[in-house]
Every structure is written in C-alpha cells, then in structure tokens.
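One protein chain is absent from this view; the other protein chains keep their places.
Each chain carries a letter (A, B, C and D) given by its place in the written order, and its residues are counted from 1.
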C-alpha cells in the first residue's frame, strides 16, 4: 500500500535549503548571465540560418543515436557489473569509466588509432567491408557513444544494484531465466536510475565536442554538430557562438522538460 | 534473509554476451590502441618531470574538491528533486542538466560572466570581499564543479527515487524529521547510486578541461591541471601529451579500483 | 559534378577560408570545396591517420613541418599569408597601454598564449627583443582565448594577431607593436598525399596563392607573404 | 487521551468512510475480512494517508481536518505503528532499529542503546542485538518491529497484526509483554488481528470493518 501525496507543501529545513540555494546559484547564475548577455536580436537570425539548423539536426540525430547505441551496448554491461560474479569486475568497471577522464581530443586520437583508416580495427573494417568511419556521420555517433556511454553504464549499474534481490530470487523460483529476470524484474524496477543514466548520456553526447571533431572532422552538413559550429564561431563570431549555445540549451531544455516523467523514471 | 553467492560461475546468455563484447570493444579498443602507441620510454621521463607531477597534484586536488563541493551542494538538490513536491520540479531538473550540454568553453565564458572580475556576482565578490576567482585554484574547483555536479545530482536523484518509501514512512512514524529520515534511511539505502554519482562526478571533474582553462586560466603550478597540460602539449609534443594522458588514466584507474566497493556502494 | 575538394584548415583561419572556398567555388564551377576546421593537433592526428583531406592549411610552420617529415604531403608547403602581432586591450584602452614595455606594469593583468601555439612563441620573441620580462597570469590555449578574456574585461592586455583585433571589431582595441619589436607569422598550405591527386585540389591551392586569393585574405587583415 | 476519528479517503478503487471513538487507555481490536480497509484506517490515523474528508483528534489535539486546513505530519503525531509488512530498516542492526525512535525523542546515545537492548531482551532477542535487520528471520523481524514501536512509548499505538509469523510460545509471550506495557501506558491502542484469541487476551472491545464503510461493534 502506498501513501498519497500529503496535503500542503512543507517548508524545507535549513540544512537543506542552504546548500540547495548555493548549488542552484552555482549552476544557475552562469546560465542566467549567459542568457542575460545573449544577443537576442541575433537569436532569430541564427535560428533561421540553414547552417545552424542543419547542425542542430545533426546534433539531435547523433546524440539520440549515440544514446540508443549506448543503451543497447551499455545496459547489458551494466547488468554484468551489477550482478555478474567474476574476478576483475572492479577493474572492468574502472576501465569503463576511463573514456570519461580522457581529455576529449586525446579520446578522438585514440578513436583514430582504433577505428581510423589505419587503425587497429579500422584498417580491417576498411579492407574487409569497405567501411570507413572517420569523417562520417556514423563516426560522429561512434565518437559521442565512446564519450557518453560510460555515464549510462555507471548510472544504470547503480540502479540495478539497488533492486531488491529477493524479487529476483522469487522470479527465479518461478522458472524465469536470468535474462528474463533481468528484463521483467530488474530493468523495470531500476527504471529511475536507467532513465537518469539515459538522460545523462544524451546530454553528454549532445554537448560532446572534442572527440567528435577529432575523429569525425568538422564537415558542415555532414559531421558538424552544433557544439562544433559553436567552437568555430567562437573563433570568429563570439556573439553568434553564444546565440547558438542558447539554441542548444533551449532545445535540450525543451526535450528534457517534455520527457514524460515515467520515461525518465519519474 | 539473503542468499549467498551461488557456487560456480554460469555462462552468460548470448543476448547479453554479444552487446557486452561490442560495448567493451567500443570502449576498450581505443584505450588499448592508445596504450599500444604509447611512448613507454617517455612515460618515465614525463612522470619524473616536476611540471607533470605538479599538474597531477593539482588535478587530484581540484577534482576531489569539486566532488566534495558537488556532494555538499548536489545531494540536497537531488533529494529535493526526488522527494520534493512543488511545481516546476521538472524544469529545475532540466536546468540542472544544462551545464552538461553547454560546450565547455561556453560554460567557461558563462562562468566568467557570472563570477569573473566584471561578472554579475564576481564584481560584488571582488568589491565586498576582495575575492577574485579567475586565475586561482578556487576558480578551477568552481569550474570543475559547475561541469561535474549535474552528473552527481542526476545519478543521486535516480537512486533516491528508487528507495522504498515505505521505510521512509516507518521512520516518520517513529518521529524522525524529514531531514533525519533522509540522513539515516534514504541516503544509506541509495548508497549504490550515490557512489556511482560521486564516481561519475569525480571522473568528469578529473578530465575537465574547457571550462577550467577558460575560467581559471592556465598557469603551470597554479591552475594548470593535467588535462590542460595535455591539451597544451598536444600542439607541439603529441607524444608527451599521450604519455601524460596515460599517467592520468593510470592514476584514475588506480583510484577507481582501490575505492572500497562499499564506498561506491558495492 | 566532381567530388568537392576536401580542405582541412586551422580553426583560426575559419572565417577567411570560408570566404576563399566560396569564391573558389563560384570562380571554378563545377568544382567545389568542402572544409573541415579544427585545431592543429586534431588536424595533424587526422592526416597522420590517413584522413581523406586533399589540402591542408595550418596556422604555423611547425605543424606543417611535422606532416612533411611524416611523408604525408604531396607538395612542398607554400606560404600564402603573413600576420603581425598586436597588443589587445579593453575597448577605449582604459589603462593607457602604449607598447610592449607597459605590459610589465604591476597594475595590469596580462595574459599570453601558451608557447606551444605559434602566437605564444612569437609573443615571447617580441617581448625578448623589446627586453620586457613579465609574469602573465595565464597561458591561454589559443589566440581567441586571449582575445575573449580581454574582451570580457577579465584581463587588461594580451598579445594576439592583428587580424584577430580587426575581426573583433568594437569589442576590443589594438595597440600597435613597434616595427623593430614585432614578429611576423607565416601560414603554409600544401597538398596532402592521396591515392589520386586531383587537378581541382591543385587548382584550389593555386587559387589561394593567386591575386584573387590574396585580395580576399587582405580583406581579413592578412599581409601578403 | 481519547481518539476521535471520522475518516474518509479514496485510494484508487477503494473508498474508506468510517467514524469511531477510542477512549483514553482503551484497547480496540479492529477485525474484518482481507481488503476491508483495516490497514487504511491505521495509515490515516498515523498521517501516512491524508484525509479527504472527516477529522482526527487525539487527546484534544486536531491532527487532520481538511476543511480546517489542518494536517499534522506523521513525525509530529507521536503515534507508534507496527506495520503489517514489518518495515524494519534493513541496513541497521536490530538494536539500531529499536533505538531509532528514541533519538527523535532526545534520548542520549548511551541511554538509547541501553533502553533498546532492554526492549530486545523483553522480546527475547537479546542475542541478536547486533544482527543486521535484513538477516533476521520472519518471526524475529516481527518481534523487533513490535519492540521498535513500543520503545518510543507513544501517545497512541496502532498494531497491524503484530503477532503474525510468531511461534506459539512467542505469541503468548508477546501478548503478555504488550498487555503489561499497555497497563503502564495511557492512550488508546488499536490492534488489527484475525485471531480472536488476541482480542480475548487483551480484554479489548472489538470493531468489525467490512468493505471500507461498515463498521460495527461486536460483542
């Protein structure tokens, strides 16, 4: 039995209110300052420019694809980390986190060494299948996945661990395979953490810049996502760069607010 | 009653094994390629160089401080998002995620607009207290916190949501204030997610580069963290940059593996 | 129509080369150009890993020399433009900076580019020849970072390229550096070694080096090489 | 301290609408078929489900009255609850579970621990004081839950099948422990049970609830 929402909001205790306000200020004031300084007049111009619109489309496409790919590959990995029993699990988890720490340009170089035309795997992909990833949209998705997937894996793992094992046991006694236990019990019960992980992953992919530009290049209309366009604009037209950043933020805000709470586990 | 670990490892089902291998390859091969190409001879030289050591120290100091600050300010925020009942909660959550999406250099500019010498808050801090954040270590910590805190907030929120409300209710009937319920029940039960969030936050802060260099500048021995040193070295001494990246990875790996599993909730 | 020529260029040249590419395309139709702007390290790593670029333009001679040494170039690098240094200060020059010697003043927050980027090295040379020693507050990762920080009022002065001051327009002011102390930077362009060397690629390089190309570069403040 | 309650709430498909009174120091057994709404009654009294209509008054203090806009939070009601589903804090030891409520009452740490140990001994679990709650057997957990609720000596007690899962001897012991505790305690006590023996032993008046709306006195 669940209780319903209590009537009437209650005041926050001070030990919560104070850090909440500080935290909100730390994150909020810079955003506010950016918005306050924004060239509002330009915003419309930027939004109407076909280059910015294309970059926005590419950004959305790549970040959503990277999130989908990360979910597909990352959720099983997270499950293995949470419920697998094998030596070296801690090491595997630490390894999974390394792409987060690698400076993004170095990450891009690592991707080139692995999946570039002369790369360890890339050379083989090229010869055997004629697949070339650098300087393609698929390459941009790959680069964003490389950088963003760890966030999903680690957040999801935390959620899986928090699921009540007793329910998983009950499902097993009913004959459910480990896979089915995972799909029908663990996964839905970890939905909040999984939603959080997917959101983190998407946000990270959407803002990704260093690995993408290094691995996939910066080809307008092909691999130039909005953060790349912002980077170039910063070199030449900072006002435009700010305007584009605001476009990026506005789109992200709209998407994040619009997500059904249940989808993100809320 | 809890079951113990089952005897004998069981094979992974294929629908898990396949994505796990692909995911591991996607993350692992680039890292491997980087290590394979590493100038091992240089590694020792780099490690012995006082500049690299200082940068490493600054990196550890800043990332740990940023994680501590993020925990202090972010955990209450996460709790508010998870358990608070107020309008605009979804908006607040989306706002919290925006720093993740902002291209880091733009994030740095936003920080300057807020906390810089002429910034909204910074000008006041300077005049009233003589506090200047740009070009200081505190500024680097602030920049890393700005970028990394959202990861902690969102991951922790997912964990808090997953905690069984029935236990929180039981604690309330025992007279525990909401704060005490949080500290003694919600927080420990969400330890896995919180640990994951802290690890994500730390890793992100450790690798942070764009916002830090833009806000806090890049002075060796004062504000130059290892990723900054890597980025600068990439221009002229890519081999040195790779060697330094490996140092960064090795340190991160050592820390992440060494973390007691219970601390990260494992 | 033939495949567009793929040009890799340093991010700091983005504005000028966007214009050059457009002009080339309209002058040499049906040939066209596709460009990818990035920082030098990314460009070098990309070309070393076999990127399909046909033309490479860098902001410094060192990066180009690395590629040449690695055997990745199909033509000797040609210098197509020069640049001069300038002191950048806040709009209206409120601190009254008049030359390099002023940068040593203790009431100024001065920043420089890191010496790993060309402008940082040139600035060091200029300061040396002016006999000025100073303690900058930060070594910025690129010239735009120097400029932006001064534009935001977070630093009082820095040393950048004249083209940057010009491109920033109203946001900052420039203070000239005496000729005897100034240093000039050169920008090289080259063909990248590929299976097929297409005439369009050669044509683009020729266009950049042509009078038409130089006229466009001059519009952005670059000096003839 | 008497309890006056008129409770009306709607939980999805289930509607509760009853009114009753429990006098100072009186024990009332609440019985009725599964799904009748017994637990819902206790939750409303404890403040875990706010009323939609009606009012709750305990010892002259208004606890919940939607019309008057009054709602006292659960943690401020000082009403002890033994939950039907136990709800021990799994990460705490048996002792810490029992001591938990004493903290909010300002009892010092050493005193808390000694009182909690005392209570664990009274329910026969002195040996398991340091056992993590998640490792306790069903019956052991139930005993700790009872101790946890009694230890805070609340103004009113709500017990939801406190003797379920207990072995035969333990049921007799626990009934006796409860009876003795209630004798010292003033304030109303509401006991949900399916076992007529509980009612008899505690000398309680019996209310029978059916379908959320029919509440009648049994003799």
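Everything below uses one rule, namely that contacts are C-beta pairs under 8 Å (C-beta built on N, C-alpha and C of every residue); 3 or more make two chains touch, one makes a residue touch a chain.
In this text the structure is predicted, and so the values were computed from the model without any measurement.
From the options A:90, A:178 or A:222, the residue with contact to the unseen chain in the full assembly is A:178.
Touching the chain that is not shown, out of D:1, D:62, D:164 or D:201: D:164 (per the contact rule at the top). Residues of chain A in touch with the missing chain: 1-2, 166-167, 169-178, 180-181, 184-185, 188-189.
Residues 11-13, 32-35, 39, 84-86, 131, 135, 137-140, 142-143, 160-161, 164-171, 194 of chain D touch the missing chain (whole complex, contact as defined above).
Quick note on the criterion: only the chains that are shown with their structure count from here on.
Our note on geometry: chain C versus chain D, Cα centroid distance of 77 Å, whole angstroms. The residues of chain A that reach two or more other chains are 3, 6, 10, 105, 109, 113, 119, 231, 234, listed in rising order.
Shared interface positions of chain D, defined as residues touching 2 or more other chains, are 48, 73.
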